[in-house]
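Quick one: the structure is below, questions incoming.
We show some of the complex, not the whole, and keep each chain where it was.
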Amino acid sequence: MVTLKDARRIIAAAEKKAEEIGQPMNIAVADSGGNLVSHVRMDGAWIGSIDISIKKAYTSRAFDISTKDLAEHSQSGGQFFGIHASNGGQIMIFAGGIPLMQDGEVVGAIGVSGGSGEQDHAVAEAGADAF
Amino acid sequence: MVTLKDARRIIAAAEKKAEEIGQPMNIAVADSGGNLVSHVRMDGAWIGSIDISIKKAYTSRAFDISTKDLAEHSQSGGQFFGIHASNGGQIMIFAGGIPLMQDGEVVGAIGVSGGSGEQDHAVAEAGADAF
Amino acid sequence: MVTLKDARRIIAAAEKKAEEIGQPMNIAVADSGGNLVSHVRMDGAWIGSIDISIKKAYTSRAFDISTKDLAEHSQSGGQFFGIHASNGGQIMIFAGGIPLMQDGEVVGAIGVSGGSGEQDHAVAEAGADAF
């Protein structure tokens, strides 16, 4: 279970990482139902990334996979190409979403957006590690 | 301007009020462009209210009015009836959204959802007062 | 036919009226196909009214009627109640949209949003009169 307290700890760790690499981010945490627990937009982070961070968290929980890994199968020619058109436009297929694990089970996810794919993934990892 | 630090202070005050009245809430803060700065869902709050809280904040900034006041003009027979069909479904016409004022100007808004209209409005007021 | 030059003359007249009554407005002009020719948001006008002004213009041309008149039939109990759910959410059923007439035919429409229904209609009328 991901409580609001958990989400805040996860977000704090992600923010710290974002500050270290000097890139303001949108950070979102979703629960086991894929529903948003909390979101923050750091000052100066892209407004187009609000939606993306929330959807990366949803996507990671929806398929119990990092969006970085999902991306590999979702390019033109891949086995899941077109998956981004499902679920009412909630599926994001580029790096920044990572499942949150508890006792070997996915119980939620973090989604990060605001920099390069590599930066987003690194910040999401810092958040997930704090869980 | 509404910074993330501002949003956190506003949300903390709203959470405190929600705890006092014993009703877990979704609380969202938007900036002057109507874009989300931060959102929290208190443990046990309705998942259907995530979206509503974010949209109440948007609506309050979009029309520089509390959603409680907007509601009065948006019923069947009122001068704004049908306004909820505008802006891609982002307009909420019931209590819980309140503009955030700075130097006599609206610079953002808070949106609260999770209880009765009266409760939502009271929690939003507590948040707005902390700005 | 409504040219861009026409739209600018219509908008200028509407802006003048809006300034007279001291209420900044969103003003939109659509052509015979219901498609947008031009839009302006006066400084300080509501951001939620951008979409509404464009949709009032569309609606007025779509049914060759002022949205003020359409409103009368679109309230709960009226013969067109529910029409706002049609056309992908583009139908606005409150005052501020007025058809543009040429040789007894509707060739476009103006849509205004930013004040009370009465103000919106008055500003739209000033614009339509300039055509």
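Each chain gets a letter, A, B and C, in the order it is written, and its residues are counted from 1.
Please note the rule applied: a residue touches a chain if its C-beta (ideal position, glycine included) is under 8 Å from a C-beta of that chain, and two chains touch if they have at least 3 such contacts.
Bear in mind the structure is a predicted one, so any value in this text is a computation, not a measurement.
Enquirer: Of the identical chains, 3 are shown. What's the total across the complete complex as given in this file?
Expert: Full complex, one repeated sequence, 4 copies overall.
FYI, only the chains that are shown with their structure count from here on.
Enquirer: Considering only which chains touch which, label the overall pattern as line, ring, star, complete or other.
Expert: Contact map by chain: line.
Enquirer: What is the chain whose Cα centroid lies farthest from the Cα centroid of chain C?
Expert: A
Enquirer: Where the centres are mean C-alpha positions, what is the separation of chain B from chain C, in Å?
Expert: One centre to the other, that is 28 Å.
Enquirer: What is the distance, in whole Å, between the centres of chain A and chain B, each centre taken as the mean of its C-alpha atoms?
Expert: 25
Enquirer: Counting only Cα atoms for the centres, state how far chain A is from chain C in Å.
Expert: Here chain A and chain C have centroids separated by 41 Å.
Enquirer: Mind pulling the chain B residues that touch 2 or more other chains?
Expert: Residues 33.
Enquirer: Quick check: in the complex, which residue numbers of chain C touch chain B?
Expert: Against chain B, chain C makes touches at 46-49, 51-52, 55, 71, 74-77, 84-85, 89, 91-95, 116-118.
Enquirer: Considering the complex alone, what residue numbers of chain B touch chain C?
Expert: 33-34, 59, 61-64, 76-77, 79-83, 85-89, 91
Enquirer: Enumerate the contact residues on chain B facing chain A in the complex.
Expert: 3-4, 7, 33, 35-43, 47, 50
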